[in-house]
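The complex appears here without one of its protein chains, the remainder shown in place.
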Amino acid sequence: MDHILSLIIFFPLIAGIFGFLVNKESIRAYGITVAFIEFTITIALWIAFDGNEAGFQFVEHATLISSFGVSYHVGVDGISLFLVILSTFMTMVALIGLNIEKDAKNLIISILYLEMTMVGVFLSLDVILFYLFWEFSLVPMLYIIGAWGSDRRIYAAIKFFLYTFAGSVLMLVGILYMGYIYHATTGVWSFSIPDWELLILPISTQFWLFGAFFLAFAIKVPMFPFHTWLPYAHGQAPTVGSVILAAVLLKMGTYGMVRFLLPLFPDATIYFLIPIAIVAIVMVIYTAMVAYAQKDMKQVIAYSSISHMGIIILGIFAINAEGITGSIFLMISHGIVSGGLFMLVGMIYDRRHTKLMSEFGGLAISMPTFATIYGIMLMASVGLPLTVGFVGEFLSLMGFYKVNWIMTLFAGTGIILGAVYMLTLYKRSFFGEITNDKNRGLKDINGRELAAMIPLVALVVILGIYPKPILDPIDTSVKKMIVLMQKKSVLPENKEFIIKVNSIRGGE
Amino acid sequence: MFEVIAFYTFSILTILMFGIVVLSKNALYAMSALAGGMIFISGFFFLLGAEFLGVVQIVVYSGAVMALYAFGMMFFDTTRDVKENIQYKKILYTLSVLSAVLIVIIMSAPLFSANIEAIYPSMVEGVGNTQMVGLVLFTKYLIPFELAAVMLLVAMISGILLVSKRMEMNLTEEDNYEEKGEII
Amino acid sequence: METYLYIALFAPIVGSLITALFAQMPKKICVGIFTSTLIFISFISSMILLNYVDEDQIVHVKLMDWISAGNLSIPFGFVVDQVSVIMMVTVTLVSTVVHIYSIGYMDHDESFNRFFSWLSAFVFSMMILVMSDNFVGLFIGWEGVGLCSWGLIGFWYKKHSASWAANEAFIMNRIADLGMLMGLFLIYWNIGSLQYDIVFAQIVNLDINVVTWIGIFLFIGAMGKSAQFPLHTWLADAMEGPTPVSALIHAATMVTAGVYLIVRAGEIYTLIPDVGLFIASLGAFVAVFAASMALVNRDLKRIIAYSTLSQLGYMFVAAGLGAYWIALFHLMTHAFFKSLLFLGAGNVMHAMDDELDIKKMGGLYSAMKPTAILMSIASVALAGIYPLAGFFSKDKILEVAFNNGSYFLWFALFIGAGMTAFYSFRLVMLVFFGEKVHKKLGFNPHEAKPFVIYALTPLALLAIVAGFFEQSFHEFTTQLLVNYEFTLDHSIALILIFATSAVAISGIAFAVYKYKRGGFSEKIEEWGVYKLLINQYYIPKLYKDGIMKPFTSFSKFLWLNIDNMIVDKTVDMIAGAIYGTGEKARKMQSGNLSSMLRWMVAGIIILLALAIFYRPMV
Partner (left out) sequence: MIGLTHYLVLSAILFAIGLVGVMKRKNLLMLFFSTEILLNAVNIGFVAIGHYYGDLSGQMFAFFIIAVAASEIAVGLGLLVLWYKKTGSTDLDSLSMMKG
């Protein structure tokens, strides 16, 4: 169990390298097997994980560049644990649902490599290592979109790459500056997050660093107005790319916010809280409306992802245990739900080779089971109670309510608008008579697709009814982080603010 | 006094010579002026107490380099005036004047501001410049010196190879070359 | 007793889930019987619980923890007390009848099995709604019934109007749900818990402003579910669903959830009489407003829907004025006679091949006697004629209004009572009596199957006798609910009763008189008032033109002009600028060594100039 994290990180990579030796016919089975083993290991990690312990567990540390304090430092806590499991789970599901024949071998190896980088991002405790994985994750995604996408794939792939890359370069500057400050204050070089978390920074420094980190995360999330790469990327990416992009890659941005912005720069976080919240609310409402106007089914879901990410950001910036725990849970639930929705759209696309809603109508007649599963996913996306979508949304909004109730009210309109565009989508494509003859003989969901969807549907319902095993470890770690923030903040009014938003009745 | 006269004489002569190099239309004149200029420069070296370098300057430039140029020019038609199609003269002159002014300003800046006091070296008595150069060259700068030697060797071989190999082929296949040139 | 609680709660969902497996198969009659049986079991359990609670005991169980984060802890907890058990019995009773009725009604439908699955799921959601011991549990049921209502209104999803109405209902409810969520957040951040008992125990300690806001937010939630103005339009459109659905959801149960919420949160509303008065005023307004629309409508089901709306208004008046038990009582009696009315209407619809225009019916009495009798009973009950159920509950509400000194409210309700009587009998007269218009149009009406009729009898029976339980109902519920003290003189109360009965009877008499003679002339349709009413005060049109269309075009505008033209173009412009610079700078690379050397010198000059003029701070 000592090196389980390294195993989790590097197993897909090694398996991917061996994948070159596997012959074409059996590569899909090989990929699924690898992903399944990886998933099992993460489950084992979860079982071995001590939910009552708030700090990092299974920590591994090995110095890489001793003179600059760069090290291989990995560990897991409640915040990252479930994102890791989500990554491995969604990779597995995406591979099960995969049906691309062209260059399947390269595709599967890319996906395995991508899995490594995603897991690496969530497990790294050294910032340089984090940054490495963060940037590495761009490459396979670029490859997946650029090689297996639709017509304008090159444009979309390059846009995705350059856009996110531009943001993360800024983060690199921030990382280096932060490392320099750490060296200047303590006399030692270190890039380890636990070390950094102990550093109390003056406010002006916090502002600059916050800005550098925030921009990188904001582009990744993506926050309004940096979101335009996402619809293109989703629109052009193959199904498997969209699934992983929506389910996991976007979460890297919000994870970064929780891991870096809040504990490292508490004062700057509180200072920028309201502007960011306003942007997040604009993002929720604006993208929801844009989603409503879409003609392409996949774009609706792409824009809806952005809208949901807005609520996640609100939850994070609520700075109370309810909000942050809720937003982390929402990350997981949104990963499951949006991943599932993208897979479903992919299945229709496989059958009809179009994603335009105007081409459909009456699909519920020809594909009843498919329509049912789509309906369940859709309801989870809308945030119906007893589905996984509700818990996170409820907690995030509840958390932010303490900060500002009017803004919560506005953000809450996202719930209404979410229902509007999702139900409109469902009505346009599934309800009504079959008007297009091509839709008449469509085959209902087949065995392979069912195998991919059933775990998702099961999770949607199970976690909706019993989210406790996930909420508890997250909550433990989040509470510890909030205490840390409270201790670290420089200004007394910020200390009071944190206490206030975390207590019932305004801290009486 | 002698130093001042010598400096200014050499300065005027060098500038003149190099002026001819730059402005003359005849390649032969230009080359001759260059050779002269080089020799005058070695005068500065002597003035500055770098006798060894002065000698090297004369030997290498006026001897080797000029000889090379002279051989090289045998391939070209040197009696004819060099035809040069100079475009955008205004840009050219602006750039020239600007660069000259700027460089001179930079170099002469100490004249007007804090003048750097020249530290006159206390040369080791009884040891000549050449001996000193030798000492430094074979101790502190040994590796660059060796590298320079190798470089010269390489340059020599490549020079020979470049010119000689093509020489025989050239005479017979001149027409083809022109075609090839166009193709390239 | 816990076992009974769990049986009552989970029997419907078991039926629903098992049935869902057969959803795509052709009709299986046993599916209908199976779910009906399970609902019946649930009903029996509820009755046992009612009996148990009657002995002044409360069943309170905690199934498991649901959400816990920060200080928040929400369990799946269920409570059976005087209020919830009444709701449970009402819901399961009506559902049992509706299930049995549906076996006959949905006989020829290809999605027979799916229907029962949804229907049972609805009952389960409703049971969660009423049985939960905390606000979030209530919210689960709240949204659950919304979902099932969506599925059932849009049950015939091939019909465009049905799926549209389903979406409208869901979205309208969502708008209100947001208000409710805000209320929950406010409660949580002030009390730290969402359990009813803790909240009600501590609510008195809060600042009155906060309580007012809580009251307002919760009422917004109630407005959506109970279709109060201005969120009322979905209810009439929801009539697109199968008739049993209208009976169960849009008459007896789901729409009353708002009333249930106010009653349940009575301890909050007693602290804020101002909000209560507002609720009552809105209720009275809706009572008249909806009744007026029912006066002229020609659609059989819509008339009943408006009537439901109007009756919900009555309930809100009672609840708003603090007479919670009366609101609950009217809720219960209304559930009986209104579902009876709807189910009868379903029989008529079947007889008329799904024709809904009452002007095309007439004289159906001869063809369908039992249905006519049942619907007449329901209508009399609805009109509030002694001794039927409606009389007791409705009169009480009018008394409350008068007692409270809100004479204006009382007057509105009084007018509403007259209108109710009129439109109920307008419907009965046009459908069952008078000229046989349907013959001309070639319809061949036939009575429904006997077991369907038999299934309706319990409802009819209750519609007749339920009023006599008033006294025991009062004693039973006020153990939990705040009692309402009448200060009215007995004689004045009697006068009021007579006045109300008089207006109801005159309404009936007028309707019977008028429609016996062929009704009003066609000219009436030219009147402005008539046009206003038949167009539902132009409110649906207003929503369509004032909200939906601008929303759609604004969304398109945002997408095409803002997102594509501004946000994305800016990004592309930055990229384009860099690309363009490269393209321009390419010319520098002319291949001509001489010009390159010039560029080089130009570069040197710039660097030199920098060296001279730029002095870095030392």
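To keep things simple, chains are lettered A, B and C as they appear, and every chain counts its residues starting from 1.
What we mean here is this: a contact is a pair of C-beta atoms (placed from the backbone, for glycine too) under 8 Å apart; a residue touches a chain by one contact, two chains touch by 3 or more.
Not measured: the values here are computed from a predicted model.
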item: Visible contact partners (per top-of-document touch definition) of the missing chain; value: B, C
item: Contacts of chain B with the absent chain, listed as residue ranges; value: 3-4, 7, 11, 14-15, 18-19, 21-22, 27, 30-31, 34, 37-38, 41, 44-45, 48-50, 52-53, 56-57, 60-61, 64-65, 68-69, 72-73, 75-76, 82-86, 92, 95-96, 99-100, 103-104, 106-108, 110-111, 115-116, 118-123, 132-133, 136-137, 140-141, 144, 148, 151-152, 154-156, 158-163, 166, 170, 174, 177-178, 180-181, 184
item: Chain C residues that touch the omitted chain in the full complex; value: 586, 588-594, 597-598, 601, 604
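In the analysis below, only the chains that are shown with their structure count from here on.
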item: Overall pattern in which the protein chains touch one another (line/ring/star/complete/other); value: line
item: Identity of the most central chain, Cα criterion; value: A
item: Inter-chain centre distance, chain B versus chain C - centres from mean C-alpha coordinates, in Å; value: 97
item: Cα-centroid distance, chain A relative to chain C, in whole angstrom; value: 36
item: Chain A: positions in contact with at least two other chains; value: none
item: Chain C partner contacts - residues on chain B that touch it in the complex; value: 88, 91-92, 95, 98-99, 102-103, 105-106
item: Contacting residues of chain A [partner chain C, same complex]; value: 159, 162-163, 224-225, 227-229, 286, 289-290, 292-294, 320-322, 325-326, 329, 362, 364-365, 368-369, 372, 379, 384-386, 390-391, 394-395, 397-399, 401-402, 405, 408-409, 412-413, 415-416, 419-420, 423-424, 427, 430-433, 465-468, 471-472, 474-475, 479, 502-505
item: Parts of chain C lying in touch with chain A, wherever the complex brings them together; value: 23-24, 64-72, 136, 139-140, 143-144, 147, 150, 154, 157-160, 163-164, 166-167, 170-171, 174-175, 177-178, 181-182, 184-186, 188-192, 551-552, 554-556, 558-560, 562-563, 567-568, 570-571, 575
